[in-house]
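I have a structure here, written as structure tokens, and I will follow up with some questions on it.
Just one protein chain is left out here, and the rest sit where they should.
Now for chain A:
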Amino acid sequence: MPGHRTKGFCASAAALALCAVLAGCGGSGESVGGGKVVLRYTWWGNPDRAERTEQAVALFEKQHPDIDVTTSFSGYDAYKQKLATQAAGGDAPDVMQLDYRQIDQYASGGVLLDLGRQKSVLRTSEIDPGLLATGRVDDVQYAIPQGRGTETVAYDVQTWKKSGVPLPGASWTWSQWADTMRALAKKTGKPGATDPGQSEDAFEVWLRGQGKSLYTEDGGLGFTADDLTRWWTFTDRLRREGAVSPAEQTTQLDGSVENTPLGRGKSVTDANWDAPASGFLALVPTGVALAPMPTGEDGTPGQYFKPSMFLGVSANTGHPEEAAQLVDFLINDRQAAKILGATRGIPVNETVRDELGPQLKDFDKTIADYQASLEGKLKDPPQAPPSGDNALQSTFQRDYDQVSYERMSPREAAENYVTEAKAELRS
């Protein structure tokens, strides 16, 4: 056989090489359409955010006739998975929206571009330095925060008023909240709230109200199985009483407002982040208002202001400068800010915020007023969660499913969760 490299052999070798070349052409970055630079920009959010983002992007394209921006968006859960897969394949979008939970993993995994190098087109001088620092990993600015958000109890104003139960005030404790939910359920015939037992976010607020935290400073678990047992016993009892949503409703949550019990007209309130709560208006057209999250029994607030989402640029982008221009536009441009309003939280650019503040209208104003009412009352945010938290969020929800479908006791499920969490954080 050696020395007998026939034509056939050469042809198959050529075919192999050709295939490799063709496959190589599928790479990312060098996307040029009709002489224009094409940028891919992806985010998660509701249709309201999508519409406003599209408008802002159209304005950007008008200002930069040589740049085309292709956009896509989805719900948070789906977005998270898709982005991780794209990023792992070296095909992350040029400009991507990121969550606080993702920054650490994406930055250390080499997915994100050092934005400090794009200073000439990307201005950050008007952003509060403390807030800006939340997008930094190992002293490199990998992402820019887009807004500031906090949790809230969004409620259906009309239903609540009709029930005759007094409207929420400036502050309430968890037990006052529970009593109110019971009263609402009794008067309206539907659960007062989404069962908060499934939400790691709500649990964190409850924990912080007792002076504890979700994670320790070195990224370990900040609570014990006993703490979680108490939380789940509390919510489990409310569910059995009908004060919060039944398991069949709770299990349908997927990070979109459409699939919350409030969005389906099956409850009076829902605990959510303030910016996405704007999506409820389309579902509850008679009006939605915002109340603060419950506090610890001694009045210690558990909620906090956190950077609500970030913009990052792919390290593999073929057009770092144009991508940075888009980020700059979305964060600093006055007209863009006007279009975007508070759909991603109150703007981070302080000049824009001061200028825009009085002009905000509709739900944007509701959010701004809500945040203003909490100004100075909340404690400092925790540091960015360890990367394992990304997976633990859904583990938390699943383990609680076992409680709400009465397949496990709160104690069993809590011990399960703590075991899983420790394994997750160790790796």
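We take it that a contact is a pair of C-beta atoms (placed from the backbone, for glycine too) under 8 Å apart; a residue touches a chain by one contact, two chains touch by 3 or more; residues count from 1.
Here, contacts and distances are computed from a predicted model.
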| request: Assign the chain not included in the display its UniProt protein name, restricting the answer to "Nodulation protein E", "PaaI family thioesterase", "Formate dehydrogenase gamma subunit" or "Sugar ABC transporter permease". | output: "Sugar ABC transporter permease"
| From A:F60, A:F73, A:Y106 or A:F396, residue that would touch the chain that is not displayed | A:Y106
| query | In the full complex, which of A:V37, A:A87 or A:A368 touches the chain missing from this view? | reply | A:A87
| request: Name, in rising order, the residues on chain A that touch the hidden chain in the full complex. | output: 4, 6-9, 11-12, 15-16, 19, 77-78, 80-81, 84-85, 87-88, 105-106, 108-111, 247-249, 251-252, 254, 387, 390-391, 394-395, 398, 401-402, 404-405, 407, 416, 419-420, 423-424, 427
